[in-house]
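A protein chain is absent from this complex, but the other protein chains hold their places.
Entry: subunit A
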Amino acid sequence: MMIWLTGLLRRRTGRILGTAAGIAAAVALLATVGSFLSTARASMTARAVAPVQVDWQVHLNAGADPRAVLATTRAEPGVAVALPVGYAKVPALSTQDGTTVSTTGAAVVVGLPPDYRTVFPGQIRDLGGTGNGVLLAQQTAANLRARPGSVVTVTRPGLPAAQVTVDGIVDLPHADTMLALDPAATAPPDNVLLLPATTFTTLFDPLRADRPDLLADQIHVRTDRRLPADPGTAYTVSTGAAHHLDATLAGAGQSTDNLAAALDAARSDAAYATALFLFLASPGAALAGLLTATVVAAAADRRRKEQALLRARGATARQLLSIAAVEATVSGIIGAALGAAAAAALGSLVFGDSGTAAWSAAAAAAGLVIAAGTVLLPAGRSLRTQTVAAGRTGAARPRLPLVLRLGVDGIALVGAFLVLRATTATGYQLVVAPEGAPRIAVDHWAFTGPALLWIGAALLTWRLVEAGLRFGRRPLTTLLRPVAGPLAGTVAATLQRRRRPIATAATLIACAIAFAVSTAAFTATYQQQAEVDARLTNGADVTVTATPGDLTGGLADAIHATPGVRHVETIQHRFAYVGADLQDLYAVRPATITGGAHLADAWFTGGTAETLMHRLEQQPDGILVSAETVTDFQLQPGDQLILRITDPRTGNPTPVTFHFLGVVNEFPTAPTDSFLVANQHYIAGKVGDGPSTHLIDAGGHDPATVAAALRAAIGPGPAITDITASRTVIGSSLTAVDLDGLTRIELGFALLLAVASAGLVLALGLTERRRTFTITTALGARVRHLAGFVAGEALVITVPALVIGAGTGVGLAQVLIVILKGTFDPPPDRMALPWTYLIVLGAAMVAAVAVTVTGVLAQTRKPRLALLRDV
């Protein structure tokens, strides 16, 4: 029995290897994308926590002993460094310049221990002066018109005012957490003065006895960050540790977990990444499975004969099934092993990580399932329908398959439409992650949309091709005349009767093309949005922000003269009071702004970027405001809006009248909350110039190089950032995950699948008809006659497949973009189509078809007389 089996399997080597190759492709795709996913998750965790400076902030409760709490915190497992920070609320800060006195409103004074900036290097960014000693926040410096060397008077309730000399001007990128005086604080204070701990103690210890309400103590903690790779698990671990500390402190303090807050966003991104994986990889794996099934089915005839022969020799149905089972297992194991090895090789080549064992195992299991489905199932079925005659009626008058007679295609498409309408409804979210909730929910219903679309589109392709061939013989004859000449009618007749295998082939190829096109369009859009995201954060290729107080125009000229700079667009960053609300105001030159910054239409409401900038240009006192501001102030277009803008020349907030023009949601360098955009010229005329931000178009040069050149040209004062740097620091948003490697693998795989399906399906269909071609040749057909048959079939299969497949692909990409809109911030204006890839795909398809057709023709040129002999 064993010998018999091995002998049998040896004779099936080709078939087994063919099946194994298909399975290997599916396994490789699943395993590669899977290990990309785990790498991506780990990098999301890393990216999420990287910008976090202070992991935990322990807010001491009134009456707690700071030393004891500090000691307890330092002893807590997982705590790397813990530093005490003091806060004092003061009614005002002021400066005097000659006779002019500038005064701020309420301010916060912070006392920092000496090594604070070493431990938390990203908390404080120098903008001018020295980074040690007395530091003034940028906005406060602007309000006080202070610069290094200025003397600031600190008002102390119940005590004489104290004076300190400013050593430096700083930016506080993490002001919202750093200056949160209690765990529930929402907005950071407007005015901030940082003091060395010793100075702070000297100034404010005398207040402790009388006004403890004005003082607060915190402990800023950096943890050892030994976190699990997955953002979700990391979130749970970090939250748990922070809670443990709170429990240990027993009411003496309460911690804010900044680390968990950062991971909270990342874990919903991780859920999106998983969804992305499912959307992008599973159709490919399914397609590889289908292709395998097609290869196996091509041998169905031979299998049936073989089974009949073995049965005649006395083999039982069970024995025949066990042979098929062995064949399935062997091809499954070979395929899974090859696929896993290929994935490991690809992974270490592209991601520098050969993937996880779990993913390889899961993918291999999927491979075995495919093997069972493609080999075992048809073998069992053919055992049940043992009539050889039934197998011979290849080109009968084919009936429509049951699924189409039942109208499953229509049902699936309607279902897809309904699901998609539900998912595109406003407020829909694929991933629901209530802030702080221990678990996040993924809406699995969303997956049915694309799945139904796939099924519906595939079946509709089948129906269309089948119907076209069934009813379109006359037009088909006309269309085939150029390739088939007088044989056009005969070729059309053949194609009409072969409509079932042709429709199957066209459907498979259309699916492969749809997969390639949708993957390409989706990933291109994704990358486009990652670019937009980076641009939005940085404003332009390179951004130079002048030191506050530097209002000279000399900087722009210096920038212009730097090599690599194509265009410089200057916007001025001001602050303006809208009622009591202080907002960022961007003073722009609407006529030229698009030269340096790329404005996306999605950033504006009620018009494209261009039309709104044009309107702003037309109306000097026009202003664009955030949607919240429109709601808050009940603004109607044309409404008058009076802002108070600080005039740097006098230091006084001056009322300036604007007219509401439109809504802006995002703007280069702007914060995520409310801000304003108005005409630079108009504002400068009313309240003088403000500090400039120069948006630089590097004109195709490497932004990092241009940034370095600028640094050399303009010295250390102004802050210079380039887009490549911001691409790597943008939060943990999924668009920041580098999809490059995955994209290359996915697109390569899609291309391979499309080419393989076109070549294989055509070749299988045509070799199945070798006998027909031999007879035709024996009857006197020339190569050109056969070419008519072969090319006719190739065209009838590939042209509809290309057209329908491309259409379906674009549709699917659109659907994915809609469903995964949560991954895009901001949402895309339009889908990006990667033309190069699509052209390569088309060319590769054409080449595959051409090679197959010429190959088949070369084979039929010399009639295989042996084929004439068997009945």
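Everything that follows uses one rule, which is that a contact is a pair of C-beta atoms (placed from the backbone, for glycine too) under 8 Å apart; a residue touches a chain by one contact, two chains touch by 3 or more; residues count from 1.
Going forward, contacts and distances are computed from a predicted model.
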Inset, instruction - Among "Nitrate ABC transporter ATP-binding protein", "Phosphate transport system permease protein", "PadR family transcriptional regulator" or "Glycosyl transferase family 2", go ahead and choose the protein name stored in UniProt for the chain not displayed. - result: "Nitrate ABC transporter ATP-binding protein"
Inset, instruction - Out of A:571, A:781 or A:841, point to the residue that touches the absent chain in the complete complex. - result: A:781
Inset, instruction - Just name the one of A:403, A:493 or A:818 that touches the chain not displayed here. - result: A:493
Inset, instruction - Over the whole complex, note the residues of subunit A touching the chain we left out. - result: 392-397, 486-490, 493-494, 497-498, 772, 775-782, 785, 863, 865, 868-871
